[in-house]
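There's a structure below that I have some questions on.
Missing here: one protein chain of the complex. Every other protein chain is in place.
Labels run A, B and C following the written order; every chain starts at residue 1.
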Amino acid sequence: MYSFKNDYSEGMHINILNRLHETNMVQAEGYTEDMYTENAVKRIKEFTGDHVDVHLISGGTQTNLLAISSFLRPHEACISADSGHINVHETGAIEATGHKVITVTSDDGKVKPHQVIDQVKYHADEHMVKPRLVYISNPTEVGTTYSKEELTALNKVCKDNDLLLYLDGARLATAIVSSDVTLKDLAELTDAFFIGGTKNGAILGEAFIISNPNLKRDMRYLIKQRGALLAKGRLLGIQFDELFKDELIFKLAAYANQEAMRMKEAFIQAGHKLYTDSNTNQIFPILNMTLIKKLEEHFSFYIWDQIDEDYAAIRLVTSWATDQSQVDKLIEIIKEG
Amino acid sequence: MYSFKNDYSEGMHINILNRLHETNMVQAEGYTEDMYTENAVKRIKEFTGDHVDVHLISGGTQTNLLAISSFLRPHEACISADSGHINVHETGAIEATGHKVITVTSDDGKVKPHQVIDQVKYHADEHMVKPRLVYISNPTEVGTTYSKEELTALNKVCKDNDLLLYLDGARLATAIVSSDVTLKDLAELTDAFFIGGTKNGAILGEAFIISNPNLKRDMRYLIKQRGALLAKGRLLGIQFDELFKDELIFKLAAYANQEAMRMKEAFIQAGHKLYTDSNTNQIFPILNMTLIKKLEEHFSFYIWDQIDEDYAAIRLVTSWATDQSQVDKLIEIIKEG
Amino acid sequence: MYSFKNDYSEGMHINILNRLHETNMVQAEGYTEDMYTENAVKRIKEFTGDHVDVHLISGGTQTNLLAISSFLRPHEACISADSGHINVHETGAIEATGHKVITVTSDDGKVKPHQVIDQVKYHADEHMVKPRLVYISNPTEVGTTYSKEELTALNKVCKDNDLLLYLDGARLATAIVSSDVTLKDLAELTDAFFIGGTKNGAILGEAFIISNPNLKRDMRYLIKQRGALLAKGRLLGIQFDELFKDELIFKLAAYANQEAMRMKEAFIQAGHKLYTDSNTNQIFPILNMTLIKKLEEHFSFYIWDQIDEDYAAIRLVTSWATDQSQVDKLIEIIKEG
Partner (left out) sequence: MYSFKNDYSEGMHINILNRLHETNMVQAEGYTEDMYTENAVKRIKEFTGDHVDVHLISGGTQTNLLAISSFLRPHEACISADSGHINVHETGAIEATGHKVITVTSDDGKVKPHQVIDQVKYHADEHMVKPRLVYISNPTEVGTTYSKEELTALNKVCKDNDLLLYLDGARLATAIVSSDVTLKDLAELTDAFFIGGTKNGAILGEAFIISNPNLKRDMRYLIKQRGALLAKGRLLGIQFDELFKDELIFKLAAYANQEAMRMKEAFIQAGHKLYTDSNTNQIFPILNMTLIKKLEEHFSFYIWDQIDEDYAAIRLVTSWATDQSQVDKLIEIIKEG
């Protein structure tokens, strides 16, 4: 049974595996002070600009919790879409560090500037938490992406209200290659963000980027304290070094998007509606249960939302490792109806 | 300008003050191990039954945060109405101890059994927090009260789903005297609750009652750790001893309710609508701005919700200390229109 | 049995009690925004200088935990004498907010500048916590006091090493009246400190003073979040207003010290040794068990340290409320031997 359940079903890109082989017995410093990490950081800075700090971290929840708990004082809170990963799928990791997640409703997974302003106004005095950080994900949990204009507007509303803008980029490369936003833009428009490796060719690892100079101080202490400083940091260094060599990370993302868009087109052609109009590697067609059952004979995937007895939105996820012949097969089935 | 803003504008009931005088130079043990606290606990147990543990704590936010942080493991969360005090007006005190507050919408301030079930179902696996405690307040933030039937239903849904039921009773006595629920009922239907003193004749202090034997262990450690163990615990002991002598606490609550209901009747008689149909010492009439401005010439109170340009709901709060002649005066103005 | 166990056995100074009576039915704003608190703050600033922020808090552990958790980032730690109250007698309140207490050994209860430097040097990299705050108490847990010269030296070593200096003044007035240090000095030499009320004539309450402008921001949020913002803040305001009227607080402290020194002299005269040479309201004579047993027939007090089978250091504590005739009686017994 072929799986379209997620983008972390396979191992790692072959370039990374080969590089692990080549370098395996070379002695290197521990705790991300090795030469591979040094190189990876250099390569990443070519994309973001040199003013940022780059830390390689083992996972996304790790990065979110250490970023937010490091940036906020105890009474400060973050604003997130209700569908935000930190709000729903991190087992209260942010609250476990002491901070409230304030939610705003969102159909497309994006936080809107007016929602930020509303929350700032609502939290008026010391009997309530103080909003201090806006958390967004790009692409969002439902596959949509922010335009540069949207990010610029969020940046402005944050600056105007003394708020930090933090971006969760677990699948960031797929957003970059399907929107007008670059890593350089992000390094200017956000205070901090991360570039996901795990869901795009790495076996684990996220590159945590801090632009705001006030947020950089002592970050290695925080990483260590949260158990996120790998003794063999070389594993992270080698991966990001390979991912940013010849823009491999973006090529892999473009491939994942392309395969998702092929499926999306097929659904549209066959007259199916979409739950959200994703332009990245997750798509959410609304299908009748008969077709869903038929697809389930060949593929595994998640039911995203059971709309009524007859219809459900499903989630199909592609990746750098997606087998094109399986996508072809799925498209055939859709055509057959 | 007479204030109907809250029920903590004056000092303490004269019986308490007199008792503080009488006992002032008597030497007593520290940290609520004094004879006054011992007496107060005995008196309270006459109402709750003898199976409970009673701790006297300095304030309501204190009690909520230490109860919930003591009862839950790190990944466990509490369910609250969106208007719940812990969700809105405690500056993230619960999250600061590491726990998420899951909210359910509520017009009347109450949590409904089906909402609890929905949340338990929704939080299906280890990627999400695990609901473990249902937080309710009685009366609610909008002055409504739970019936014994409603509490029994909540108790059942909690038991069925391995959830604790915890009740915030910052104004509990006003609910007891205007509903069919007794302290004995609460000691059977909840796992823990507190009886508010601050808003009902004491100058500070809440009586924290733990019924569930599994939750009692080491509570004094937790109280101390959160800074809630007063060196001169006598101040709490004397107050609750007086409040429970001859049921003073219920007499004060009945008086507060009576004065609020007099105002409520006057609003209804004059054709005004109510925002919520409170039966305790807070009322929420919806008035036009002209009348509100007129009232503001004589009284201070809070605008609760600005409904549109012409209308707003206001909050009027009475207490044990409310001056009846001021209530008379307000009623006169309402009659005049 | 008369108690010399502590300085919180009685209620409150009669001036405070009378003032509570006079003001009891006056309506006042909640949450320490009342006129009594306003006055108290003004009076305190006459002693400290006008550059400080003053917050009235319910207790000492409360103040310590909210100060330290507010001042530090997650990876930062405080340095304390091993006998420090935060290290031993606050049930891990500081750690519960996420911060390590680094200890240095101390016979006289004081932290020495060279010990601070040693700890800064030892904590060399991100694998260890980062010392950021030096916690001292004055008087110390064993009754000794810092001289102005000692505080100036600590201030310098803190400034030189980017450390904050925080002073726990649970019994501060007794140190002020028996040393060359003034409240103005403390407001210059420390970043923050507190003036204890509970152990010197108040029934509860400490005045938390913040000198360092960088530490002042949003403190009311923190106070609220930790459950330390009393709804009826008037209780704190009235007490500190009275305590600082005509320097009552220092007169009470001087009385407590005087009675302790009378006892100390008697022990010395009778040939007994002292465990530490306290100059404040706690004394620690080393006595043989026969004499201890004899004293225990008339007085209650704590055995501080059982030195061997025959000898122990005991702790005797006086206060504003100490009965002189009981001190006379104790002195008689000592003379008898």
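Simple rule for what comes next: a contact is a pair of C-beta atoms (placed from the backbone, for glycine too) under 8 Å apart; a residue touches a chain by one contact, two chains touch by 3 or more.
Please read all numbers here as calculations on a predicted model, not as lab measurements.
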Residue touching the undisplayed chain, where the options are B:Q119, B:Q225 or B:S278: B:Q225
Selected from C:H75, C:K110 or C:R234 as touching the chain missing from the view: C:H75
Option touching the unshown chain, where A:L20, A:M35, A:M261 or A:I286 are the choices: A:L20
Residue among B:E126, B:E297, B:D310 or B:E336 touching the omitted chain: B:E126
Among B:H75, B:K110 or B:R315, residue touching the chain not depicted: B:H75
Touching residue (missing chain; options C:R43, C:K100, C:R171 or C:K264): C:K100
Positions on subunit B contacted by the hidden chain, ascending: 31, 69-70, 73-75, 97-98, 126-127, 129-130, 218, 220-225, 229
In subunit C, positions touching the absent partner: 74-75, 77, 88-92, 95-101, 126-129
Absent-chain interface as seen on subunit A, which is shown: 2-3, 6, 8-12, 14, 17, 20-21, 23-30, 58-66, 90-93, 96, 198-199, 203-204, 221, 224-232, 234-235, 321
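Operating definition for what follows: only the chains that are shown with their structure count from here on.
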Chain at maximum distance from subunit C, centres defined as averaged CA atoms: A
Inter-centroid spacing, subunit C versus subunit B (mean Cα positions, whole Å): 34
Chain centre separation (subunit A, subunit C; CA means) in Å: 50
Residues of subunit A whose C-beta touches two or more other chains: 74-75, 97-98, 126-127, 129
